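Omission of a single protein chain aside, the complex is shown with its protein chains in their original locations.
Let's turn to subunit A:
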Amino acid sequence: MAQPLNFVLSVPETPEDHGQEPSPYDESEVHDSFHQLIEEQSRWVGAGALGWCEAGAAPDCPPRPAGRSRGAILSQYYNRTVRLRRRVSRPEVRGVGRSARPSLRLYDLELDPAALEEEEKRFLLVKELQGLTVAQQDHMLRGMPLGLAEKRCLRSESRTLTGKRRGRQGRHGLLPCCGQLRDACVLALHSLGLWLLSGLPALMPWRYALKRIGGQFGSSVLSYFLFLKTLLAFNVLLLLPLLAFIVGVQAAFPPASPGSVPTFTGLELLTGGGRFTHTVLYYGYYSNSTLNQPCAPPLEGDQCGREANGLPYSMPLAYLFTVGVAFFITCITLVYSMSRSFGESFRVGSASGVHAITVFCSWDHKVTQRRASRLQHDSIRTHLKELLADWQLRQGSRSACGRLRQVAVLGFVWLLCVGTTLGCTVAVYAFSELMIKSPTSAEQEGALLALPVVVCLLNLGAPYLYRGLAALERHDSPVLEVYVAICRNLILKMAILGILCYHWLGRRVGTLKDQCWENFVGQELYRLMVLDFIFVLLDTLFGELLWRLISEKKLKRREKPEFDIAGNVLELIYGQTLTWLGVLFAPLLPAVQIMKLLLVFYVKKTSLMANCRAPRRPWLASHMSTVFISLLCFPSFLGAAVFLCYAVWQVKPSSVCGPFRTLDTMYEAGKVWVRRLEKAGPRVSWVPWVHRYLVENTFPVYLVSALLLAVIYLNIQVVKGQRRVICLLKEQISNEGEDKIFLINKLHSIYERKERR
């Protein structure tokens, strides 16, 4: 794509007056570095130091100004500010000198042969900054590579001048004291903000603990604990509307008690039944009538002594809507954080630059302990050696026999893993059928723990088997190993959860016809969560502590076990899936999950500090956190949402308990309400209209899906286009480099000829 340049370089007679002739680069926008290069060359020729420094002979290079000069930085940011401002409004012509052409003054200060003083450049930058909004000013200033003191001065200058200008142009008729009051308020808010900001580190939980973990183990292990913090935030977000609109209200208006209340034995904490059955914890406690209703005569001995002027609160409607809205908010938050995470870690058109990235980005500056720092040196050295060895191996030809052998081993291991998953699934199914066939009486509450124990044991044992099998296959990249391990574990957990969901909604609904099956499902999920926590504790104890003791005492190895990041993260995702599955049947389950996460944090942190070491191979921490959050969204949240939708739309609620006991499906509560609104009058008639034409009708659903597909297709095409543009731009850069070298050589030869003359 390089075109031969055929203009004649007009070499001036004396090297100093290069500015008087109209050279080609004055009028058009030329590559910055090319211009700088020519300037440097002419400066060196003038000073008598001829010769181009070869790359690599750094000590022989003539000294250049340290880095980029402040003037260059100011000019660069002036240009950026101008471009930004021009996006917003047309540029002011007032500030431009009459003699100068607008294209020169407003486009690029650096090309101006009159080389403005630094003070003037700074003044122009401040003027441009005033044209931006305050937020844009701050954003621009934050990105400037100048000292903090300088930035402070620039900011105060651009703010005061902006304020004065706005004051001049602004309200004429208002009293001056309003302006003073406004300023005082702004100052007070500002100092309040600063005070809050200084107190914020104290409010943020676990700041010191996270710093210690990062300092000792690096970013990869830290990503697990940050993910735990994220999950905690999600659960709090889920719990608040449930507490406010369902649990709180029902606790204020408790329904009539069903008779004798069983005494509290310790087993309730594990099984969730017994004393806990008729509490706000489960679905069955919630009434199906309108609470706080003004007394109407024909009511079957219901609460009639309340104030007649309270707000009537329909519990079934509130239950349905609150759960729906809470899920919707969680969905939006998840998708938003996933898209932000993707935006950070995946780039369009990024080829692999693994050596450069290892050299420049792999040193984790957070690590502050000596031992951990030494470990980092070792791991980077090992990684570089592995990369070099890999490259040399790839230089040599890979035999077809070796490749075939590797494919065969891979296929065999995958077959074994899928077989194990199938075996576990069938085992869970058979056991659940067995539990149905042999129903437990009220005294044998402990026997209800059998199915959760089996599920937890399988969830604990199978990953160890997978790890053992993975030792057979040899992957080229450690990242691929981790992805494959995550994939296998995920398939296992989702398969088991799928079988359990079928067991609850498909079989238990039928067998528990005259009882409260929703309570049973809620209790099963509670049991699964509690036992999962207990098994996590046991796993930490045996997997990490005992293993370290054994390996130190018996095997005489001083190596601590590695902290298994992928396995632990999948555990967290599994626990969160259980919470989301159970929210409809046990509204306080997020509170249980919050307590569990808090305890898991401290247990894991203690065990980590005492027993483990960081993973030996370097770990792409930010890619991993993107993977974690997308796994949380796709199989986990989506599965729970599908389960919820099926339970709300298709399953008949039990007739003896809960807020939907008289209806055919839970969704009917909404339909009943809409019908009541229709009869209510013309003022709210838009709600039934919306319901009839947008929700019940299938056409809008098809339309929205088609629109979404169209948007996705367009985005894919845009990304493809961007990739092509990036390729073309890269070619252009490399061609310009070649042009540069060609022109420099030409300059060389011209000056040499001049010297010889």
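As a convention for this text, contacts are C-beta pairs under 8 Å (C-beta built on N, C-alpha and C of every residue); 3 or more make two chains touch, one makes a residue touch a chain; residues count from 1.
Everything below uses one rule, namely that contacts and distances are computed from a predicted model.
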Can you match the unshown chain of the complex to its UniProt protein name from these: "Small ribosomal subunit protein uS10m", "Calcium and integrin binding family member 3", "Histidine-containing phosphotransfer protein" or "Sedlin"? "Calcium and integrin binding family member 3"
Of the residues A:C361, A:A400 or A:A471, I need the one that contacts the missing chain. A:C361
Candidate in contact with the missing chain, chosen from A:R152, A:R474 or A:R724: A:R152
One chain isn't shown here. Among A:T279, A:Q369, A:T511 or A:T606, which residue touches it? A:Q369
Interface residues of subunit A toward the undisplayed chain are 33, 54-59, 61, 64, 66-68, 141-145, 147-149, 151-152, 155, 194, 197-198, 210-211, 214-215, 219, 344-347, 350-357, 359-370, 373, 377, 380-381, 384-385, 387-388, 391, 620-623, 730, 733-734, 736-738, 740-741
